[in-house]
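A single protein chain has been omitted; all remaining protein chains appear in their positions.
So, chain A:
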Amino acid sequence: MAASSDRNPPPFPSSEEPEAGLSDMADGDSDEGEDIFVNNSNPVAVSRGVSQPDGVNEEPPDLFSEEEASNPITKSNGVHSDDDNDLFAEAHVELSTDKSGNSSGKDLSSVSGPRTTSSFNQSPASMQPTSLEQLEEEEAKDSFDVDVAVTNPEKVGDGMNAYMAYKVSTRSSLPMFRSKTFSVRRRFSDFLGLYEKLSVKQSLHGCIVPPPPEKSVVGMTKVKVGMDDPSSVEFVERRRAALERYIQRVVSHPSLLQDPDVREFLERDDLPRAVNTQALSGAGFLKMINKASDAVNKMTIKMNESDTWFEDKFQEVENEEQQLRKLHALVDSLVNHRKELCGNTAVFAKSMAMLGNSEDNTALSRALSQLAEVEDKMEQLHQEQAASDFFIFAELLADYIRLLGAVRGCFDQRMRAWQRWQEAQSTLQKKREAEAKLLWANKPEKLQQAKEEITEWEARVTQYERDFDRIGMTVRKEVLRFEKEKAKDFKSQIIKYLEAMLQSQQRLIKFWEAFLPEAKAIA
């Protein structure tokens, strides 16, 4: 449907596709690969994004290439790169949050290593453009051995002080945990508290911290008050599933997993209550992001990006967020219509049953009663389809709308880092001017002080510049990782959705096939 030439706006997530897969798809249905699995980003070498990078190879967007800057690592097929210069050693460590839970042989400690000590004298020579063969090697993904599940919602307490406690179970063979399997009970505000701690620390580095699900006063009030109606049940289930996805995303992030707060959250029996979680959920979260954006917009000095990667990517992210919002609204409305259809079908089934009772022809009467039963089953099917639409599709979209907000937040952090650097530079400049004046005015004591200040600020400038470069690289890496995860996520959810549909269709066929002989028996 989508023409292969039509790449505007760029479709969702990216992924890596081995060469072999390509030919499979050319089965008359062209464009198979075009859809959600296309990554339009340019494979570019590492660069800061501000200065002119050397030896950058800008390949035209290749349908199946992925933005990977480091190749030596893939070739060596191991994470233990002794090449400390290569920041992207870590890029291969993450990957599939995997159900099979096979432990990778990778030592996670290598993950955090290069991050802080890397220099950015990347030799351009080591950065080669990715090729499809390298992508194929990539296939041998490493997987993390951490499985987390959120289950068993239980109401604790009564009245307005009541809350839901969830069981958070972890299964892992990683040495950083005390045991292989363990579980704790957590409440919603604990999850929010975790996010608060993580975002304060990590987002300053340009990390994409997954946002938690939204707070809901209405939903929770109903639960507190003790209503057992289906919508409360649905609300709790929805929240449980969202919390599970949230924590799964956190542990599948290599740097976040290392964070002691995460470990504490998973392991510690008695977690201190999180306070001030108002600010961080739902509207609060968005406010925070938007505040950052505002600060960026107010910047008087605009960054001069000679590498357009950041600008382009940011634009992409914004566009995608918009598209997802629209799509989400549509899916929501579809869910509502289906629910309405459910209700109407149930009502109709009852009416049909009454009609069947009134009917004086025996065989027809029986057929009409059977029809009423079939319609009842149809109502159930519609119900399940609506749930599928919602839990699989709509929630996926909602998650990614929030995640894209977090991605935007990252970019803004980078801008602020740049701003800090610029401001430091301008302060340094002022100090130098002041020194020059003092030299002229010949005041030796003040001169000494000025020289000290200059040294101090020179160090700061260097530090901020380093920070800025570092955050740039992190952002890049994070975005790549995010896109990969997104592609996987969407793929797997779509498959789930389709499989649910298939089941539903098959049951529908059975229902009507059972009814047919009844209809034929009418005489």
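The rule is simple: contacts are C-beta pairs under 8 Å (C-beta built on N, C-alpha and C of every residue); 3 or more make two chains touch, one makes a residue touch a chain; residues count from 1.
The criterion applied here is as follows: contacts and distances are computed from a predicted model.
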UniProt protein name of the chain not shown, from "PX domain-containing protein", "RCC1-like G exchanging factor-like protein", "Glutathione S-transferase" or "Integrator complex subunit 14": "PX domain-containing protein"
Sole residue of A:Leu194, A:Met352 or A:Met415 that reaches the chain not shown, by the stated touch rule: A:Met352
Absent-chain contact - pick from A:Arg416, A:Arg460 or A:Lys491: A:Lys491
Touch with the omitted chain, as defined above, among A:Leu174, A:Ala241, A:Ala434 or A:Met501: A:Met501
Contacting the left-out chain in the complete assembly, out of A:Ala149, A:Met176, A:Leu364 or A:Ala434: A:Leu364
Hidden partner chain, residues of chain A it touches: 1-2, 9, 11-12, 17, 21, 24-25, 29, 31-37, 323, 326-327, 330-331, 333-334, 337-338, 340-341, 344-345, 347-348, 351-352, 354-355, 357-361, 364, 367-368, 371, 491-492, 494-495, 498-499, 501-502, 505-506, 508-509, 512-513, 515-516, 519-520, 522-523
